[in-house]
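Of the protein chains in this complex, one is absent; all others appear in place.
The letters A and B name the chains in turn, as written, and every chain counts its residues from 1.
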Amino acid sequence: MTRSLYYQTAALLLSLGLIGGIILLAGGSPGQVMTSMGAGAFGTPDRLARVAATLAPLLLCTSGLLFTFTAGIYNLGIEGQMVMGAIATTFVMRLMQDVLPPVIVILLAIGAGAIGGLLWGLLAGVLYVYGRINDIFAGLGLNFVADGLALYLIFGPWKKAGVASMSGTELFDPSLWLPTWGQTDFSPIALLLGITALGLTFMVLRGTYFGLQLRAVGHNLRAASLLGIPATRQLMSAFAICGGLAGLAGALQVLAIFHRLIPSVSSGLGFLGLLVAMLIGTNIWLILPVACFFSLLNVGSLQLPLSLNLESSLAGIIQGTIVLFAILGRGFSQITTKATST
Amino acid sequence: MKVELRHIRKRFGQVQANDNVSLTVEAGSIHGLLGENGAGKSTLVKILSGFIARDAGQIRLNDQPVVIQTPADAIRAGVGMLHQDPLDFPPLSVLDNFMAGRPGGIWLDRAQARQTLQRLSEQFDFDLNPYTPVRHLTVGERQQLELLRLLSLGIQILILDEPTTGISAAQKTALFAALKHLAVQGKAIIFVSHKLADIAELCDEVTVMRHGQVVGDLPMPCADRQLVKLMFGRELATPAKPPTRRPEVALQLTDVRIATDRLAIKLGNLTVYQGEVMGLAGLEGSGQQFLLLLCAGLLPAASGTVTLHGVDMTAKPYTDYLQAGVGYSPTDRLHDGLIPGLTIQDHMALRAPSHRWFVDWQTMRAKAQHAIALFNIRGQPDSRVEQLSGGNQQRTQLALLPVPLNLLLMEHPTRGLDIESALWVWQQLIARCQGGTTILFMSSDLDEIMQYSDRVLVFSGGQLSAPIPTTELTVDRLGEMIGGRLETDAE
Partner (left out) sequence: MQFPQIIPILSVAIATSTPLVFACLGETITERSGVINLSAEGTVMLTAMTAFAIAKTTESWGTFPCLLLGFMGAGCVGALIAAIVAFGALTLKQSQVAIGFVLALLCADLSSFLGNAFVRIPGPTVPSLRLPGLQQIPVVGELLFQSDGLVYASFLLILLTWLYFYRSRSGLMLQALGEQPAAAFARGTNVVRMRYLYTMLGGALMGIAGAAFSLDFKAGWSYRHTAGYGWIALAIVIFGGWNPLRVALSCYLFGILQSLASLAQSALPEVPTQALTIAPFVLMILLLVFTSSHWLETLFRYLPEQVGRIATQSISSRPPAALGKGFEQD
């Protein structure tokens, strides 16, 4: 345990060193970048609120991915599932906004988002389970399709009055926005949804027969079905749950952040969730701190282009490097443990 | 070429697999390496063939020390090994398999390789079509191909690791003839086996290993009793199977036909009684496994009905069979039977029929503890199954069978187990039969079939025999039937 901790710390330090090098290469100074990102994330209550607003969908996605990872599936289709959730949400809102009272429209829209994502997740499941298509490509393929559909809708049937543009569809009426804290982006309801999802995921995977059966299916599908586990049903459930939670995240992007459908409505949070899930491995309790940290990076980096003339993609570089080195560090600690025990 | 292994040592984790092992094999002789599973035979020959790096010791060929660290070194030194599971490339053709790894220029010379292969095949009277993909070959044919390939590389020392597992009687005869022929040519042959009969038939000398050490070198022939005593450190008594068959019918097949994309076979009518043990004999892939899968509810019948204790089970789902007390135990334990990564208590929980949501881990732990004591498993409730030895995995698998168990379907119940574990397994199985369980099992070990079955079904050439009581059968007759002569001669 201490050995693994030692390697993880070394991995973290190395990755920070490398990130510093990359910043220097781009002509920046690591110290300035840190100050700027810190100010970008903590500087004003509004910015801190944005961190919380990023955290909610990220928690939803990561929770969903824990189900698919447990079942032994790489659900790279999570981005598309978010997009489909956002599309379903937008669809219901456009249909109902002039008919029903706002509260009901919002509730229906959240439900529609979850169902949209769930169906898209199930479709990936059908391709994987019944079509025997590699999980990675079923998911990636459906991402392209979802993106294509969103683009088509934004530039076609749902285009803004006058001229269609990459800025998305018409803004919804503020009465249809998810209530936020004061004038900020922070929506307590969204964060509550995210944390609830995380708690439930933890409980289901650790304590229930469903969780145990998912683990069995993930480790050995054939043996699991011979032991009498309804393997197909559990696999499809994992796809559906993950899709549903991602769809919910997509709904929140529309309802709480953008208030319209935009071309990359997922903001890459689905893939970021995959990174979080890879980084934490089996330590579910690490999700909350890691997701918070990643959200801070995402929001903090938005200041970089303005303050230091650096690209905001630095957040992705920091996240990616940390995860990469964590995986490599895990590998180092495993092979050295093995070498000393034999 | 003469081979000498001197003071070989190898440790895997806590296990000293080879402890100061020395072995000398003269050129032109067939040398048996005998021992139960886990005695260290495979480790020793894998060291000689460069597959495993040794911790200490020396290898000498013709009295000269040689460096063998990788298989490439071994082949260069003239050492070749036939592995227990043929190491080849199933989708590639026989010819491409023959050529892969052969020295030569940049480009492949298929015409020349084909001639070499043909010449060698004729020499040993093997019948291999160069253009067939290897995945369509039987284990015996794949072994023949590997043998020819090694010979074409000019090897002088040939190692065979458990070569008679999974091959037909005719293929075994052809293999033994080829080996004797090679010994006459002056090659040194090391024959690794745990089967006394094979060693007795083939070898000029035998070395017995136990717990990683050499416990004896004997010239052949010698008495089986003496070898068994060396292998186990004591004499073993094989129990006679008591009569367990009852008059009630357990399983009834009526006009059943199975059709898969690989094989269509007419099973017809079959009646099996409670407490009976039915052995299924035949070459691998002759349809025995399909009968087991059919009875387990894992393969639908193309036509006909399956009745269990008077209940029609035809076309019912697998879970109904499980509830009816049908247990299926596949060969490949870590692939089909158990779930690597999960613990013994996880397995117990998975098996526990429950309509609740939450797992009661305390109860499961107690259950696992109980099973560990009852089935004599060397492990803890939270040991992961892949950390257990083969014998303990088989015990765990037995502990997971449904209770009550009405019908038990087993593929190779003792494959890969040492004789002691095998005896233990059959003791448990016979006890189950005395309690009324019916057993259908398939095995490539004819002695096992003869010893434990009440009746035997023989599968051959897409057909199956009528059930024959073992009292009316001999191993030789069984071998003939497997080879294709199903009907008893009229006279």
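Basically, a contact is a pair of C-beta atoms (placed from the backbone, for glycine too) under 8 Å apart; a residue touches a chain by one contact, two chains touch by 3 or more.
None of these values were measured; they are calculated from a predicted model.
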Fill in the blank from the handout: The one of A:10, A:136 or A:288 in touch with the missing chain is A:136
Completion exercise
Cross-chain touch to the chain not pictured, restricted to A:43, A:111 or A:320, is A:320
Practice task
Using the touch definition up top, pick the residue from A:38, A:156, A:199 or A:289 that touches the left-out chain.
Solution key: A:156
Completion exercise
Touch with the missing chain holds, among A:17, A:148 or A:179, for A:148
Handout entry: Sites on subunit A contacted by the missing partner chain, in the whole complex
Key = 22, 25-26, 74, 76, 127, 130-134, 136-138, 140-141, 144-145, 147-148, 151-152, 154-156, 159, 164, 166, 263, 271, 274-275, 278, 310-311, 313-317, 320-321, 323-324, 327-328, 330-332, 334-335
Practice task
Just the residue numbers, please: which parts of subunit B touch the chain that's not shown?
Solution key: 12, 49, 51-52, 70-72, 75, 81, 83, 87-92, 96, 99-102, 104-108
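Following the convention adopted for this analysis, only the chains that are shown with their structure count from here on.
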Handout entry: Inter-centroid spacing, subunit B versus subunit A (mean Cα positions, whole Å)
Key = 48
Problem - subunit B to subunit A touching residues, read off their complex - result: 11-13, 298, 318-319, 322, 328, 330, 335-342, 346-347, 349-351, 354, 356-359, 400
Problem - In the complex, subunit A residues that touch subunit B - result: 207-210, 212-213, 215-216, 219-220, 222-230, 341-342
